[in-house]
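For this depiction, one protein chain was excluded, whereas all remaining protein chains were kept in their positions.
Entry: subunit A
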Amino acid sequence: MSSSTSADLPAAIGDPEGPPAVVLSGITKRFPGVVANSDVHLSVRVGEVHALCGENGAGKSTLMKILYGMQQPDEGTIDVAGERVHFRTPADAIKVGIGMVHQHFMLADNLTVQENVVLGAEALHGIGGKARKRILELAGRTGLSVDPGVLVERLGVADRQRVEILKVLYRGAKVIILDEPTAVLVPQEVDELFATLRGMQEQGFTFLFISHKLDEVRAIADSVTVIRRGTTVGTADPKAVSSRQLAEMMVGSELPSPETRESTVTDREVLRVEGLALVAQEGTRPVLDGIDLVVRSGEVVGIAGVEGNGQTELVETIMGMRRASAGHVVLVDAEGNAKDLVKLGTLARREAGIGYVPEDRHRQGLLLTQPLWANRILGYQTRRPTAKGAWLDIAGAKQDTQRIVEEFDVRTPGIDVAAAALSGGNQQKLVVGRELSGDPVLLIASHPTRGVDVGAQALIWDEIKRARAAGLAVLLISADLDELIGLSDTIKVMLRGRLVADADPNTVTPEDLGSAMTGAGSTSDAVAALDTPVDEEGER
């Protein structure tokens, strides 16, 4: 696989004995009010996988944007293959062989794979048959097996990522920046990605791998540079240091863990979902099919599943954002009164005592342009302390926002700034704080720590654990399997709209869970298939 390619490497970055592929020295970048990077040094050897680790907001993304020409540094220099370069646009970076795979895919859904790949690089092979041939040639390297003529909207997440890699390959990139490439993948897909990366590494490609998942970094990287508060802490050999040491370099202090110590599960059922079904608008295929689920007071029930298997729909149906086509959602309040919510609207369900941390805080959790205290009112517009009768209680809302800011350590200049001004972790802390206000009996947390830094993650975990100990029932959906295993008292695996297996969080490993999630069947005693028959398509 590695024979043919050394010829088409640009001579400049191709030679492992030559100068380093990329050297960043003394990079400083200031934004109004913040220093995103200060005096960053980074040196990447040719043909290595170099990981860049740091918390969210540590300045990794800014640094990579500088290297990719999307932003210009205020100070410092960039050398590529021993030559000083100045990038004004990404096109300049592409020209010297640097490509970037963004965390949030930069793909146009309504264009085909081929169109997405050739866009901006039409001069290389045109946009017709020749380009198609070249794409098919390169597709093998990334493990992409779809026809270049299909629309990107039809592809799953892993394939979209392959298209992104294909895009940079097509432009002849030799140094590829991967911005948190594993954030959206399940373990098996991560393994495939790593296999692809190793194969490409043998062919002489150099990778800059941005991540805060340290196990992955140690699995794939040849060297690691840790960045903290905008500056590089140091470079290490991942084989020689433990994840823990790396993490402490990142955080500068002790590490959090999702692990919950002792069980606080009680007998009192809080949420009982019976035979819940949902049929999508088009087609007859059920999105949710006969879901039975019980969450007890003091219990965290985790739902594992590959994205798109109905977790989002399950949560939205329980919340009343989608109308169930059959089944019941019964909520038992603290006094023991059971109430079927299935006919009620979302607001009524929230008022009945459900807190909801939505999976996408930007789309569903917050009004980014509004101040924090206005965001505090969302979902509580009918209740104290943010409302008095028919009127909103602005003073009460502000006061309670101040409480959340303090209790949940939301780092903000004040409660009058727009939510957009906060970092992801602080936004999420605000959302979690809001949803834990007003004494909920049930918290539905969808990916509560997705895309937040370690500090915020620890705090959110602690808050969930604390609320759980106080008797809160929690329904947790997460793609982070460590989080799921660590926090949950019970794990259920969801596949194609059904709960297909139970897993014991005390014994199950992420790999076992991963294979159960993809329908490969249980590989471990820790995962017990439920007696619901897996539908015929399961064996396709």
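Definition applied: a contact is a pair of C-beta atoms (placed from the backbone, for glycine too) under 8 Å apart; a residue touches a chain by one contact, two chains touch by 3 or more; residues count from 1.
Everything that follows uses one rule, which is that contacts and distances are computed from a predicted model.
According to UniProt, the chain absent from the figure is "Nucleoside ABC transporter membrane protein", selected among "Ubiquinone biosynthesis protein UbiU", "Nucleoside ABC transporter membrane protein", "Na+(H+)/acetate symporter ActP" or "YeeE/YedE family protein".
When you scan A:N309, A:T386, A:T401 or A:S446 for touch with the missing chain, the hit is A:N309.
In the complete complex, the hidden chain is touched by one of A:E75, A:E153, A:D237 or A:D416, namely A:E153.
The omitted chain makes contact with just one of the residues A:V22, A:A36, A:I78 or A:L107: A:L107. For the options A:S25, A:Q245 or A:T518, the residue in contact with the chain missing from this view is A:T518. Touch with the hidden chain on the side of subunit A covers residues 70, 89-91, 94, 100, 102, 105-111, 115-116, 118-123, 126-128, 140, 143, 145, 153-159, 167, 186, 188-189, 191-192, 195-196, 199, 283, 285, 306-309, 496, 518.
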